[in-house]
Every structure is written in C-alpha cells, then in structure tokens.
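Just one protein chain is left out here, and the rest sit where they should.
Here is chain A:
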Amino acid sequence: MGSLFRSEEMALCQLFLQSESAYTCVSELGELGLVQFRDLNPDVNAFQRKFVNEVRRCDEMERKLRYLEREIRKDGIPVLDTGENPEAPMPREMIDLEATFEKLENELKEVNSNAEALKRNYLELTELKHILKKTQVFFDEREGSLESGGQTSLTQNLLPEDSKGPIQLGFVAGVILRERIPAFERMLWRACRGNVFLRQAEINDPLEDPATGEQVYKSVFIIFFQGDQLKMRVKKICEGFRATMYPCPEAPADRREMAMGVKTRLDDLSTVLSQTQDHRHRVLVSAARNIRAWMMKVWKIKSIYHTLNMFNLDVIQNGLIAECWIPVANLEDVQLALRRGTEKSGSLPAILNRLSTHEAPPTFHRTNKFTKAFQALIDAYGVATYREINPAPYTIITFPFLFAIMFGDVGHGIIMALFGGWMVWREKPLSAKKTDNEIWNIFFGGRYIILLMGMFSMYTGLIYNDIFSKALNIFGTSWHGNYNESTLLTNKELTLDPGNKEQYDQYPYPFGLDPVWQIALNKINFYNSYKMKISIIFGIIHMLFGVILSVWNHRFFNKPMNIYCEFIPQIIFLTCLFGYLVLLVFHKWVWYGAGGADSVSPNCAPSILITFINMVLMKGYQPTPEGDPCSPYMYAGQFGFQRFLVCVGLICVPWMLIAKPFILHRNNKRKLMMSQANGGEGVIEEGGGEAAAAAATEEVHDMGEIMIHQGIHTIEYVLGSVSHTASYLRLWALSLAHAQLSEVLWQMVLRVGLTAGGTGGVGGVVTYFIFAAWASLTIAILVLMEGLSAFLHTLRLHWVEFQSKFYGGGGYAFVPFAFETILEHAETAVTE
C-alpha cells in the first residue's frame, strides 16, 4: 500500500551479463516485468545495432506467420486460443521454428499455386461451357434467318441477299467482364468502322477470379467479321480488354461433341480441385492449432533482441552491460529471475550492481484493478515527480464525493451505480472480450469510478431528498399546514411559521432535507443558499487539505525552509480569511432561528457575503441603529477580531514573498564570505578565487530567478485562493442545473402522460409512450450528458484547485520491459 501514497523507491542498476546467458536472463526479466532498461546506444542507427540480424529473422518469421494467418482467416478456420503463455524459446530453437515456418509457407504456396492453376483451368472450361451454350442461340438464329430468308433480323444485313451461298464469315467467341462491355463495343465499332457484328449474352452465375478469389460477373460475346485484317484487329482489341477467346467450332455437331468433352473434363477437374482444397484445409487446420503460440514466441524473441540491442558491449569479458531501473522492493525478485536465467543457460552468474545517480528515477505506483483508474486520472494531468505525495488515494473518496454533490439524485445515482456494479460483477467475461470500441473501453476502464460515483450520488440524493426531482417522505414531514379549507381556497400563497408549534414540530426531519421544501414556493431560494454554502465549506476544506499535504512533501524532501516560509503563511492566510468564512456560516446556522430572542430571530441574521466583504475592505465600525433589535454583528467583539484576522492575513503575503529569497540570499553571502576568507589564507590559488567569483555571479543570477519565481508563486497563491474558492461554486451551479433539468423533464414530459386521457385506457397507452420518452431522455441527458459534465468539473476541481496546492507532476512513468504488455500491443495490432 505504501507505494500509493508515494511512488516506489527505484534503484539504477548495472547488469553484467555473460553473452551466453544474456538472452535467457532478459527472457526471465520479461516474464517478471519489473525492469525498465535504458537505451545505452541512443546514437546508433536501428540497422547498425548488434542483434539486428536476429531482429530481421524475427521479422521474416512474423511475415510468414502473418501470411499463414491471412490464409487461415480466408478459409474461415477458427484459430485456437488456449490462453496459454509459452515461454520465449531458446535461441537455438529459433532455427527449428524458422524451418517449420519455411516448410509451412512453401507447402501452402505450392498448394495455392496448384489450386490457382487448377482453378484457372476450371474457369476456362466453365467459360467455354457457357460459350458453347450461349452461342448456340446465336447460331440457331443465324440459321433460322437463313432458312426463312426474308425475316428482319439484325444478322441478316450482314449476309448477302442472293442465294449463291453465304460468304464465309469469320467469328471470334470469348468471355469478358460485364462492366467492360460498353467500352468494348464502342471500341470495336470505331476501330473496325462498324464492319463487325457483336452479340453478347450475360452469364448469370458469378465466376471466381483465380488470382484474387473474388466473384465476378462476366458475359459471353461473339463477334462476326469478314476478312483477315479485321480478324487481327478484333483479336487485338479483345486482348486489350482482357477478354479470353475460345475456339468455337462452326458445325453444330462439333459443338455438341465439344460440349460433351468439356463436361467430362469439368467433372474430373472438380474432383481434383476438391482434393486440393482438402489438402489445403488440412494444412491450415493443423497450423491454426499452433499459430497463436508461435506468434507469441516470435514476439517474445523479437522483444528480447530489441532489448539486447539497447545494451553495451563489454569487449574484454565478452559480455553485455545493461543499465536499468528496478523498484528497490523487487531487487530480490530480479536477482532470482537472473539466477533462473543463468541456470537455464548454465553459464557464469549475472552480476547486478546498484549505481548511485543524480538522474531523476521514474515514478512507479503499484496499482491494482481498483486503484488503477484513479491513478490514471492523476497521471492524465501529469505523472508525479519521483516520490512526491500522490493525490490518488485521497481522490478515491473526494472524486466521487464532489461529483455526487453536483449529481445528487437518488434515481440517477441508482442507474449509474447499477451500470457500474454490472461492469464490476461481470468483470472477467467482459475484460476477456477484447474490443477496440473506444467509448466502451473508457467506460469499462472507469467501472469502479462509475460505481462509486453512483453510490455517492445516491447518498447526496438522499440528503437533498431528490429522486427524479421528487421528494421522499420517509419519516414524515415536520411541517403541517393547519389552515382551514376556506383559507386554503382563497389564498394563493400561505406561509408556515417555524415558531408556531402547530405548524412546525420543533424538531427537524431526521435525515436530509424536509420533503415539504419540494412544494414550497421559496424552494429555489432555500436550496441556493444551502448548496452555495456547502460548496464553499467543502471547497475550503478540500483546499486546506491540499495545503496541509504539502507539508509531507517539504518534510520528505528535507526542505524545512519551505515549511516556515511557504506552508505556514499559506495556511494562516487561508484560515484567517476563508476558514473564518466557514466558521461564520456555521455560526449563522446555529445562532439564528425561530423561537429565540429578538436579536437572534431569522430576520435579524446579517448577510455573510456583506459581512465578509466589509471585513476584507476594512470598513469602519457600524453601530446598531437606535431601536432596532438586530445588530449588524453576530457576536460581541466581532469587529475587532475581524480586523485582527485581516491584518494577520495581509502580513502573510510579504512573508510568502520575501522570506525565502532573503534567507537564501543571506546563506549565499555567508558561503561566499567563507570561501573568500579561505582564499585570503592562501590555501587556494587564484584559480580557486576565480571559481568562487564565478559561483557568486551565478548565484546573483539565480537570485533574480528565485525572486521572480517566488513572486509568481505568491501571486498565484493569493489570487488563487480567491478564485479557487469562487471556483468551488460550480458545485452549487451544477447541482442546481441538474435538479432543475430533472424537474423540467418531469413537469414537461412525464406529467403530460400522467394527466392525459383521463381515467380510460387511453391514458395508459399515452403514458406508455410518454414514459419511454421520459426514460430515454433521463438516461441520455441527465445521466449521460450531465454525468459527463459533472465528471469533467470534478476533474477540474481536482487538477486545478486541489493539486495546485502541493502537486508538482514533473516525473515520468516507469515503463517496465514486460512480455505481458508487449503481447497485448502486438495482439491489438494484429486484430486491426
């Protein structure tokens, strides 16, 4: 748990690996996933590194596997995913793997090329079959027209009228893609000047293109022409349009014979083809069984060699040197993993040295599935500086709570909590179902946040006594209207007096707000005052908490000066002005009310806003007006006390601004004098004096920077505490907006349904539809949109108002070398 409050302690380590055992050691570390390696040759090109050949071999293997997988997918064979995680194979096994893949690829390629040749053959025969069938019609027509002589047929124009016997017409028959027909026809007409005659018929069934495997539609055509020159030309055009031409005998008997031959050959071919397909299927099925494990192995090998490429070569001892960040708590595990790695390869043990460094180590928070999402919210703003206070554990409570203040509604809270709860309950099956739907992944990643937000909203909803904009009267209201009927009928507005025992029971509603407010005319005024005040109260507590957290940072980084010169004036400033404001709110709530003396009656209560403004503006003493029981002050000595608080607060400003630079300046001066005094004794030569002078100028330079930095810091804090306090009013504003929207939805939509149609069945039908509209609007607008907006505002309150008080966020995340994440990335890349 320790690492959630602060990031874990990290150690920069140097690893000496024997070249024989380096591979196995890195493999073990990859399984462990707790080591971040540093690239020791950042200036070396990717292709000039040591293990580039191995990486290339892996690429090659990957390519073959991808080819296999594509083929498997093409045939729709399910890939077996047993979920097992094979270890990275030894380097010598790589050759076996390579050989296996090579064999598989070659086999598959051979099968494919065979199949393609067969398919081409098959296609040709089918096309020929179609040609023979379709052209039969054309020839029949021609003969028919010949016989009948005077019939008006298109073919007839080509044939001589006299009966000396027909001129020998040549013809070409073939098959062409259907979409190319119009251009083809036009081209023929133009190129042959209209001296050809084209007939075409569509082949109804799609044919398979052997090269791509796609289904294409084709047409049969037959072109009649006269003479050799035209024949050449027609043939060229056919070639140009990728039409396939087939010999087609002229005599009907020959055609019939040919058709028979084609049919038998087709039958033979289809048996051969199905055998080839079976063989291919067998090969692929056996490959599909292993392909997942092979992929993982190759990815692991590749990542190991990528890691090894980041190491330095130790020429003398024939080993490799690596530098890496390791969490101190896991040094033992790493040692064990290294030992396992060396045992596997049976060489000298690897040596792990801790190095001391000035470099900032990476930030590592060990999270579980619950804290992960909250840590992600913090990291989205900025990864924590190494070992500074991590806001995530506090965020777990404050985030859903501040959200709930804005989203306070039991009904909407239940919907949200149920959704979050469902995701948490079905966690395992849902997370196993990997999807690249970004929106779903965001929701699922934040399932615990959603669950908590929903539950907290239910709580605040009960406090606000608000469920779908209606109130629950669980304990019985404390207010009673005891007016008689005639009064009620004649008066539009009636006031209930809290002092009157018959109208008010003199004790409040036990939990949350009294349901009577729901029907009160001054409901909005009352809610506004209440919600505004609690927003300020929670805001100031939240900010004070943030300022207090900074103490742990100052103490941990051993900067006592920051406590005296920053933290103390900051906290005094905040409590004197805004902390006092909170106290005033409580005082007013407790002190003023019905049933007491005149001076504390409700209409005597002074406005806190005005009081506070007067206090900060240092307005003079206001005496109580003559004969008025109400005093502008809430307690005796308030004027003097407020003066005092303002003065203390104001003193804090120069304290924050000047104290730290002044002390730093004095310390520097003292150091400089010491060094000069030493130099005067002649122990250090001139060079030393020069160096000191140089240091001094540097310090003067620094001084200006420190002054500016401190100035900015102070101004930011002082102005910030005003603007941040005001910023917390968004809690009130959003809560108000949410309540109003849900009320509008009830009044304008659902109530229409409930009042429509009177008592008959019509009302029920109308309500049925109106309810659907109301429910979907509630989900879409109130839960989703309002929820999103409240979420964003909460996020802002945490990032800006809370974290600016103590959080630096200048670190970088710890990215360990882990097979788990690498495989996950590769997997998603493949599925894309």
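Observations on the structure shown:
Quick note on the criterion: contacts are C-beta pairs under 8 Å (C-beta built on N, C-alpha and C of every residue); 3 or more make two chains touch, one makes a residue touch a chain; residues count from 1.
The criterion applied here is as follows: contacts and distances are computed from a predicted model.
Going by its UniProt record, the hidden chain of the complex is named "V-type proton ATPase subunit" among "Septin", "Histidine-containing phosphotransfer protein", "Palmitoyltransferase" or "V-type proton ATPase subunit".
Residue A:G240 is the one among A:G213, A:G227 or A:G240 that touches the chain not shown.
Only one residue from A:R56, A:K669, A:R796 or A:H825 touches the chain missing from this view: A:R56.
In the full complex, chain A touches the omitted chain through residues 45-48, 52, 55-56, 59-60, 62-63, 66-67, 180, 183, 186-187, 190-191, 233, 236-237, 239-242.
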